[in-house]
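With one protein chain withheld, the remaining protein chains of the complex are depicted in position.
Our next item is chain A:
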Amino acid sequence: MMGMIVKRPGILALLQDAGRRGVMHYGLANGGVMDRHAWAWANHLLGNSWGAPAIEVALGGLVLEVKACTAIAVCGADLSLQLNGEPLPLWRVHRVEPGDELSFGHPRQGMRAYLAVSGGFQVSPSLGQSCATVMREGTGGLQGNGQRLQAGDILPFVAQSPSDTLLARRVPDRWIPDYQADLTLDVVLGAQVDAFPAEALAQFFDQSWTVSTSSDRMGARLEGGAIKGLSQRMISEGIGLGAIQVPADGQPIILLNDRQTVGGYPKLGAVTPRALDLLAQCQFGRPVSFVPTALHDAQRQERQFLNFFASTLSM
C-alpha cells in the first residue's frame, strides 16, 4: 500500500466521509464532510463510490508528500493549492507522481477543500460504518482516536497509473459554486416552531445574521439582534442535522455534523442539507439570511442530489 505523507498538518485537516449511520442512539455524533457538494464531486470525478473517504482541509496550511502515482481531485474552497510550487486548478482530475508536494496555502474563497484520491483513501470504517473523525468524542479518523491529521501520518491509497480519459474529467462550470455570493439558506419549519411567537419568527427571517468566529463542526453560531420572548421550557430530545436552536441569549445556533445527539433548547426548524453544503463554505463574519421552504421541495432537491451521487443503496 502506498500513500501520501503529512508534512505539515495545517490549521485543521480531517479524514471524513459520508458520516455515520445507526449509532446516534449510543450518543455518537454523525460526523462526516461538512460540504457534501464539493466532496461528492471530487469523488465522482475519480469514479469513486459515494462513501469514499477524503481529506477535509479547513482554511489551508496542509502540506503532503505523494509517495506513489495516482489521480487526485480537489474541490471546494480556493485555498491557494499548489503542486510543487505551481498553482493547481480545482474541480478537475490531476495526475500526481512519487515525490510530488501538494500544499494548501491561505483561503481566497470558501472555507473547506476536499482532496480525494482515485479509489479513495484506504482506511477501515469503524463506528457507524464510517471513518469520520469526531475530535470532540475522540472517535474515528485515521487511528480511530478522533485525532486531526498530524505531521508524519500516512494516508494510504492504491497506486495506479490514471488513464487519459480520467485525467480529462472536470466539473461543469454550472456546478461550481460562487462562495462569495450572498447566502440565503432554505429552512424547513418544524420542531417547536409553534412555541415561537410571531415576532420571534419575524426577527429570525427578517434580519441578516453574521456567522460567528466561535462556529465549529458542532454548530454555526449566528450573531445578530437577539430573538426575544421565547419560552425555554422543553424536554430534551434527539436533534436532526441542521436544526436551528435558540438558547436563552437569543442568538441562534445551527447544529451541524458533530452536534450532540440530544438537546433541550427550542428549535424552529432545520436548514436543508443542500443549504448546509453552502454554509460550510461561508467565511466567518459574512452575512447570511434565511427563507422558509416547503418540506416537499427540500426533499425533492435532496433526493435529486442523492440520486445523482449516491444512486446505489449501499452507501
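Just so we're on the same page, a residue touches a chain if its C-beta (ideal position, glycine included) is under 8 Å from a C-beta of that chain, and two chains touch if they have at least 3 such contacts; residues count from 1.
The rule we apply is simple: contacts and distances are computed from a predicted model.
A.B. asks: Out of "Kinase", "Na+/H+ antiporter subunit G", "Heme exporter protein A" or "Amino acid/amide ABC transporter ATP-binding protein 2, HAAT family", which one is the UniProt protein name for the chain not included here?
C.D. replies: Spelling it out: the chain absent from the display is recorded in UniProt as "Kinase".
A.B. asks: From the listed residues A:Ile5, A:Met24 or A:Cys69, report the one that touches the chain absent from this view.
C.D. replies: Checking the options A:Ile5, A:Met24 or A:Cys69, the one contacting the hidden chain is A:Met24.
A.B. asks: Spell out, residue by residue, where the missing chain touches chain A.
C.D. replies: On the side of chain A, residues 21-28, 30, 126-127, 137-139, 144, 188-192, 235-243, 260-263, 267, 269-270, 272-273, 295-296, 298-299, 302-303, 306-307, 310-311, 313 touch the unshown chain.
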